[in-house]
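Please read the structure below before turning to the comments.
With one protein chain withheld, the remaining protein chains of the complex are depicted in position.
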Amino acid sequence: MRIKVINPNTTAGMTAKIGEAARAIAAPGTEILAVNPASGPVSIEGHYDEAISVLGVLDEIRKGEAEGCDGYVIACFGDPGLLAAREVATGPVVGIAEAAMHAASFISTGFSVVTTLTRTCVIAEHLVERYGMVHACRKVRGTDIPVLELEETGDVTFQTVVAECRRAVAEDRCGAIVLGCAGMADLVARVQDEIGVPVIDGVAAAVVQVEGLVRLGLGTSKHGDLAWPLPKTYTGDLARFTPTRR
Amino acid sequence: MRIKVINPNTTAGMTAKIGEAARAIAAPGTEILAVNPASGPVSIEGHYDEAISVLGVLDEIRKGEAEGCDGYVIACFGDPGLLAAREVATGPVVGIAEAAMHAASFISTGFSVVTTLTRTCVIAEHLVERYGMVHACRKVRGTDIPVLELEETGDVTFQTVVAECRRAVAEDRCGAIVLGCAGMADLVARVQDEIGVPVIDGVAAAVVQVEGLVRLGLGTSKHGDLAWPLPKTYTGDLARFTPTRR
Amino acid sequence: MRIKVINPNTTAGMTAKIGEAARAIAAPGTEILAVNPASGPVSIEGHYDEAISVLGVLDEIRKGEAEGCDGYVIACFGDPGLLAAREVATGPVVGIAEAAMHAASFISTGFSVVTTLTRTCVIAEHLVERYGMVHACRKVRGTDIPVLELEETGDVTFQTVVAECRRAVAEDRCGAIVLGCAGMADLVARVQDEIGVPVIDGVAAAVVQVEGLVRLGLGTSKHGDLAWPLPKTYTGDLARFTPTRR
Amino acid sequence: MRIKVINPNTTAGMTAKIGEAARAIAAPGTEILAVNPASGPVSIEGHYDEAISVLGVLDEIRKGEAEGCDGYVIACFGDPGLLAAREVATGPVVGIAEAAMHAASFISTGFSVVTTLTRTCVIAEHLVERYGMVHACRKVRGTDIPVLELEETGDVTFQTVVAECRRAVAEDRCGAIVLGCAGMADLVARVQDEIGVPVIDGVAAAVVQVEGLVRLGLGTSKHGDLAWPLPKTYTGDLARFTPTRR
Amino acid sequence: MRIKVINPNTTAGMTAKIGEAARAIAAPGTEILAVNPASGPVSIEGHYDEAISVLGVLDEIRKGEAEGCDGYVIACFGDPGLLAAREVATGPVVGIAEAAMHAASFISTGFSVVTTLTRTCVIAEHLVERYGMVHACRKVRGTDIPVLELEETGDVTFQTVVAECRRAVAEDRCGAIVLGCAGMADLVARVQDEIGVPVIDGVAAAVVQVEGLVRLGLGTSKHGDLAWPLPKTYTGDLARFTPTRR
Partner (left out) sequence: MRIKVINPNTTAGMTAKIGEAARAIAAPGTEILAVNPASGPVSIEGHYDEAISVLGVLDEIRKGEAEGCDGYVIACFGDPGLLAAREVATGPVVGIAEAAMHAASFISTGFSVVTTLTRTCVIAEHLVERYGMVHACRKVRGTDIPVLELEETGDVTFQTVVAECRRAVAEDRCGAIVLGCAGMADLVARVQDEIGVPVIDGVAAAVVQVEGLVRLGLGTSKHGDLAWPLPKTYTGDLARFTPTRR
């Protein structure tokens, strides 16, 4: 099975880290393609960064179809371009936010999300609503760690994340923590050791989810709004995104 | 006051029609810039078309800031890129779906949406949830008219829209109809004459809404998630979208 | 265009202030009739005050129809009698709470309301639910300023409002503030200057909203529950409220 | 125990019928005062009728306090003036819509409401939302029987109600029916005989509910928004509604 | 009238206390059978305890049908087995959580629940959602008093409950308190005296509710999902639970 894990930002170091996390959990026989777009923001920390990054995500999905990918992971906690990606994918496409939240709901009756910048909390909160997780998500908490600082190896970032997780456990009556950034994928085990409740990394959760769907023979439904895009002209620079008839 | 009305698709004929509708309602002294992106889909009929169109929308907003625009209308019923657009705008940005739904909620206790393809109904339904309109929106109804057929001047399309509106009035206990496509802007008066209940075109509704916000001195809040994008590198082709420090 | 702005309480000083705020924002050519009922409570600070005030509101609407008013604003943050008023109005009727909340939702992803007495917070919260603003309203905050103290010109009241707004910005992750009382209409600019995020006064917001609906040719839907009241007998003292056939 | 059952309209025949229904269910030792206001609409069939009727309801509550009433029933399916009434009552105040819906939720997992005019369905639907009954109320169904036709003794009205109840049972997967008008109080037993599922009349349900609350020693909470109205001036004709200090 | 009040745990002392509370409120002529199952957990402090206790609850309902019981109260704040119990009961079955919450909603616009262990708060919160009480329940508060400590007569427990109720009144803007454990039935009057807002015990509230439903002639609907269990084989030890045809 071939799964493409798409880091929507263009920071290769983060892509490598994400790829490592994906491969560490992937089943024997699963090939992980960890990629990032050639162009776009180096990190995603707002609606605008996210909107621009969607182009790269869709490009990677389109290429993935040609490469015979069986499924896709969108490895940014805002799940950018998720429904659009599903329209152009044969196999399943899963975002790390949705995978993490769903996993958390299976092992606890309430979880909190610990993410990076406070200004992005609202993005996670909108997903909580969209995915029907209002009953299960106790709180979304920002740490105000810039995404790219997660790429540095010092201990400060780790301690900041741990401290916020402890606050979540103490104040939110939560049974599990979801780490709200793909760049935290390497922290998950250590954070869990520190705080003693299950901690969930969306990258690993999404890889496992996609593998499962592929094994179940479940691709994206091509009946209704996720069917292939209607054939039509795309003009100008974006012509290369023209959907092709299938 | 200068308001930019952005048709997210690249069909100039539709842009002209939208511009006409905007100018017809604009207050004296309001200048309407009706534009569409140079590149992208000729019509928006799904999540994928919409996601790609966002690039053009954001480009137009960015240009609009340089052009001294006081506010913006996103003239596609999916309100593509709305929050991202707000991040890069000083003035207010209003989508035609939100403007139309809010207007409908002021004059009725329940409205129905009549739109184009059935496959796009779910896009409108997601907006109904996002905008808190579940209490007011009785039903979203597809007519399966392709968007570009609205550009043709024949009577068939008009009759199809009227027929669906009649069904809405008869079956949904609705007091108003929202037309769910910018391309229907020229039909609104005739449809209302036929069915006898208020019919709302989002383009006109959004122009009026933006004018009002500008007069109120209300621009997009720059406190929190709609603040200017954080300064950072955008790589490759998309480098021209790099947010600039303000 | 003639817009009647109805202060539901009987304090003429507040009516004058509301009228001033309305005229300050009204478009050229809009005539503002700022009125209050001849009888009723001098301020509205609870369900009971509000219920009694509805009679005066409806009286003013009925007179307004005879006076050729094109639209109406109900200038009390509980929007008393809104649906009843719509039944007897040809043009649009907009409450200041709904206008303010809708405006806030266009320029931010989350707003807080700062109002007068804590005991009236629940009235605003019920409106938040009714208007579908649960996703956007972060918190309703009481200041325990009696409504009529807003009529005094001292600085204490202003400082109390500013202090609560600051708390809202610091604690609620809100991008905008809605002032929850018509009597605060004269504070809006100064409060905004102090706290640095958009502050919204419902009176101005509602005037602009009504003007917009009138320009759009959108009156209250007369199809369904907002149609003219059914002709019937009203007995006794209230006979003068008998709906007349149209 | 003395319970005042207030018919908010001014049709004495309906008051008599409501009083009969109340007395038929009241416990030994409960005195029922069945009253209607001296002035107001002869029937309540819309938001406007309802808003005007609130004055009479509050008048009766105020008199009831002087008369030593232990609790109150508001006997119109829109529960007009409920929260305002609670502010001026020592004992509990229960509306027939809320009583009926709560009773239905105890004996079934889903009920439908069968009411009079279709135009009033939205009033019941708003109450369904306000009372948290969305999970339990399957549908609100209008029969387009004018309220005062329920005062006539012919069989047509009865058959119309039965027919709609049958449709509800067949189509809504409901386990109980709530009759949505105080004027149907005399039909409940016969309708239940015909359709074979529990049928609930709000008048009886509310009397029992109020009796129970009084026995439990539970009056309206005077802490918070239902505390006595703040003392203040009421001007003009409405001065007699001036809240008095307690 | 004969009402069976079922304490789902097997602590006879608590059953006695519950019986006393039930008899103290029951109407003249109502016979209270206060029982507990012969086997099962001595207290219910989690999902598991609750699930096991359901067997005893259903056994008591089945016996109650043979004993001619007219209605039932399930006297544990998680309302264990409520819908299953309704399937095998002719008369109404009411849980103390639902009875208490509904009562609270009639006398206040917001209540808080004060219960025993924090770990059981989520059980109450799920009921708040199930019963549609999200609009009315301000907060569920744990005191971390083990259920059986409520059986001891010292003052510490009482003071702990009072302290938490005071916090609720001070912080939650609630107008009433619901005590979240049948074992608190004897505290209700003293707690109310201390804190000065209405305090509700579910046992008393449920007895009154069941009496009322019986007087209304409303038994559990036997149309739909609460109809008698379908006749079928139950194998092994549980064969005695085999539903019998009626």
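Order as written gives the chain letters A, B, C, D and E; numbering starts at 1 within each chain.
Keep in mind that, in the parts below, a contact is a pair of C-beta atoms (placed from the backbone, for glycine too) under 8 Å apart; a residue touches a chain by one contact, two chains touch by 3 or more.
Predicted, not measured: the structure shown is a model, and the values here were computed from it.
Taking the complete complex into account, E:S43 is the one of E:S43, E:S105 or E:Q192 that touches the chain left out.
The chain not shown here is touched by just one of A:G68, A:G196 or A:G236, and that residue is A:G196.
If you put the missing chain back, the residues of subunit A touching it would be 25, 27, 83, 86, 92, 94, 98, 102-103, 105-110, 130-136, 169, 173-176, 196-198, 200, 204-205, 208-209, 211-213, 215-216, 218-221, 223-226.
Residues of subunit B in contact with the chain left out of this view: 118, 121-122, 129. For subunit E, the residues touching the absent chain in the complete assembly are 10, 37-43, 45-52, 54-56, 58, 81, 83-84, 86-88, 119-123, 126, 129-130, 146, 224-227, 229-230, 232-239, 241, 243.
Simple rule for what comes next: only the chains that are shown with their structure count from here on.
Which listed pair repeats A-B comes down to matching contact pairs by residue number; over half match for C-D among C-E, C-D or B-D.
The pair with more inter-chain C-beta contacts, choosing from A-C and D-E, is D-E. Distance from the subunit A centre to the subunit D centre is 52 Å, each centre being the mean of its Cα atoms. With centres set at the average Cα position, the gap from subunit B to subunit C is 27 Å. Residue positions 83, 86, 109-110, 121-122, 129-130, 135, 173, 224-226 of subunit C are each in touch with at least two other chains.
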